[in-house]
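Just one protein chain is left out here, and the rest sit where they should.
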Amino acid sequence: MNMKDVKQLGARLATGGKAKPPLAVDAGAIRELAELLDETGLGEIEIEQGGCRIRVARPATTAPSAAHAPLSIMSEPLAAPGRAPLESQAVKRDGDGAISSPMVGTVYVAPEPGKPPFVKVGDTVREGDTLLIVEAMKTMNPIIAPRSGIVKEICVEDAQPIEFGQTLLVLS
Amino acid sequence: MNMKDVKQLGARLATGGKAKPPLAVDAGAIRELAELLDETGLGEIEIEQGGCRIRVARPATTAPSAAHAPLSIMSEPLAAPGRAPLESQAVKRDGDGAISSPMVGTVYVAPEPGKPPFVKVGDTVREGDTLLIVEAMKTMNPIIAPRSGIVKEICVEDAQPIEFGQTLLVLS
Amino acid sequence: MFEKILIANRGEIALRIHRACKEMGIATVAIHSTADADAMHVRLADESVCIGPAPAAQSYLNVPQIIAACEITGAEAVHPGYGFLSENARFAEIVADHGVTFIGPRPEHIRLMGDKIAAKQAVAQLGIPTVPGSEGAVGSDDDAASIAAAIGYPVLIKAAAGGGGRGMKVARRPEDLPLALTTARAEAKTAFADDSVYIEKYLERPRHIEVQVLADSFGKVLHLGERDCSLQRRNQKLWEEAPSPALNAAQREEIGHTVTSALSKLGYLGAGTVEFLFEDGQFYFIEMNTRLQVEHPVTEAITGIDIVREQIRIAAASPIELEQSDIVIAGNAIECRINAENPFSFQPSPGTITQFHAPGGLGVRFDSAMYTGYRVPPYYDSLAGKLIVHGRNRNECLMRLRRALDEIVVAGIETTIPLFQKLVRETDVLNGDYHIHWLEQYLAAHGA
Partner (left out) sequence: MFEKILIANRGEIALRIHRACKEMGIATVAIHSTADADAMHVRLADESVCIGPAPAAQSYLNVPQIIAACEITGAEAVHPGYGFLSENARFAEIVADHGVTFIGPRPEHIRLMGDKIAAKQAVAQLGIPTVPGSEGAVGSDDDAASIAAAIGYPVLIKAAAGGGGRGMKVARRPEDLPLALTTARAEAKTAFADDSVYIEKYLERPRHIEVQVLADSFGKVLHLGERDCSLQRRNQKLWEEAPSPALNAAQREEIGHTVTSALSKLGYLGAGTVEFLFEDGQFYFIEMNTRLQVEHPVTEAITGIDIVREQIRIAAASPIELEQSDIVIAGNAIECRINAENPFSFQPSPGTITQFHAPGGLGVRFDSAMYTGYRVPPYYDSLAGKLIVHGRNRNECLMRLRRALDEIVVAGIETTIPLFQKLVRETDVLNGDYHIHWLEQYLAAHGA
């Protein structure tokens, strides 16, 4: 169970249990249940009581983990077969601030080689500003700020190949 | 886990629910249920009583469950493939009273066809008494009471084939 | 030979192509939608690129993204598999325009065979038999009678403007013809405001038989025998076998020769399949598939030839290293399509596979992208695996199929396995005595 699921569960519980403060009691319960999962080695625990219900579960092992995982496009080839699964490095980040690539291509941080980058960490940007450029099929596609904010992190390097959905930049 | 245990657990949950804020985690109950999962080999346990409900589970089962399970020697052939796994019917019972077969063979409850059985349910037997006979390779092997007791249950029928370790009879 | 191939597909066929590449020492690039991030083809490929969201139109059919994926990975060739972009002539052209080799036929042949009417005319000119019929609308009843006599009864009267079965009548004997014509014309008039009808040969219980072809860039065209794919439901093949229980060696050689000589004249390149209806010893062209087919493994089983490997070699301008006389049909093979759907209602059944265990042993091949914990996504087609069994004769093959079907474990979703467990015990199937309507009739009779 990842944190996102926990939050959703908390929110759902909070809605159901109208009078209670959103997370106070539930978070504790979930934390306790999570500890119990660890302690007991259970797959899941579900509790329902007086209109409230908690179910916690460890995600079932899904994929053959000893199968060699694919190399994401930006990682160096791994030498040995039989390696452990990699999390895809192209996973979208949670949270509103992440700007992900709408296309496959090559990302550029500056309008031209040698020129200063469009943005740096700490810069304040306004909605509509160009943040990066993605080149695909000889076309330059500007990546535009969807809202104003401060550049918290730039997740790519200049001229790096990127996948669809890959996080490029995070606005705070 | 027998019904008595379930009821006790449920009762404790209900009690706990009253004394505590809406969503109380009865860690003791869950720990106990986890132990019961271990003990019983169950995949999951769910308890609901008086508005309270606990469900605990182990991660997914291990063996290919859709593979047709073997027929134990005393069951009728199942017609359809893809059936659910059978628990081996030859599983040894827990507890001191169970007398299990030390060999593969055919069990007889009486010294000769038509004669009265060696023992009946409710009989008092003494250590060394013959309880049954198992025939294997044309040899008659008496099954001897390992201790004195009362015959609580006879688990086999006359002339039934039996496996190694199969429970024949229970002494109380 | 190519150093790196991008596999523009998903599921079992992406894995199939990956396997051929690895056996040739070629690196693979998997593309995938966000829904397929955990898919087997992605896990096994040397590199992977997420090209779009779950809907196929935005991912597996998204040409610019696929081209961009070629560019950033440096793939030298693209294998389209089947479905998706595999018979898209424009895609083949765009790939070529970007300096990447399309592993498949020439765009003009993809285009030609994609137009069913033009295809029929073209192959007829090349000597491939088609369903005989009037060239267009028939005139008088006398004209119709002489055409019908030439074709041979039974004949089908069809509304020229028609469709959906309306305005269609069968005349089984000459004396049935006038009434059939009158009725068909009346229905056509009512339905389409046009009473013109045409006549063609009516096939009552045809088999679906298709011939697998390989053609290299040096003009060599070989056939690998036929497949019998008559067991279908709503034109979806479910059970394919090779060789066909209905063909003898002479018929095989004859239709094989007809097909290879036609495609040789056409200048065809790559793998392809010419599909026929077959009845009373006669073949009637249906269409040509200018791509790898789902059921290619049955041909691989009986010939020992890796068709995907040959596709790749041909695309790399290597010659086929075999002659027609090297192609030897050994034994019998059957493929069952394990679809993620209810075995009788065919209702799709996507979901998580809680347990998966492949069948093993002698003569059994299982091509599948399933694994324990894999989630069959609801976005794509329901094919989840293919069981292919090979035996020295058809009986051994059927018995092997039976035991292999009883070994597979796919829990958590519904599959077509129970249907095949029934079919492999049906007398008609055991006898090879079936036709393209058999399965639908069987399902109707057995409460499907």
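As written, the chains take the letters A, B and C, and residue 1 is the first residue of each chain.
The criterion applied here is as follows: a residue touches a chain if its C-beta (ideal position, glycine included) is under 8 Å from a C-beta of that chain, and two chains touch if they have at least 3 such contacts.
This structure is a prediction, so every number in the text was calculated from the model and none was measured.
Only one of C:185, C:208, C:313 or C:357 touches the absent chain when the whole complex is considered: C:357. Against the chain not displayed here, subunit C makes contact via residues 15-16, 19, 22-25, 44, 297, 300, 304-306, 330-331, 355, 357-358, 360-368, 371-372, 392, 396, 399-400, 402-403, 406-407. Where subunit B meets the omitted chain, the residues involved are 61-64, 67-73, 77, 85, 88, 90, 103-106, 136-137, 161-166.
Definition applied: only the chains that are shown with their structure count from here on.
At the far end from subunit B, in terms of centres built from Cα atoms, lies C. Rounded to whole angstrom, the centroid-to-centroid distance between subunit A and subunit B, based on C-alpha atoms, equals 49 Å.
The centroid of the Cα atoms in subunit A and the matching centroid in subunit C are 41 Å apart. Taken residue by residue, subunit B touches two or more other chains at 60, whereas all remaining positions touch fewer.
Those residues of subunit C in touch with two or more other chains are numbered 354.
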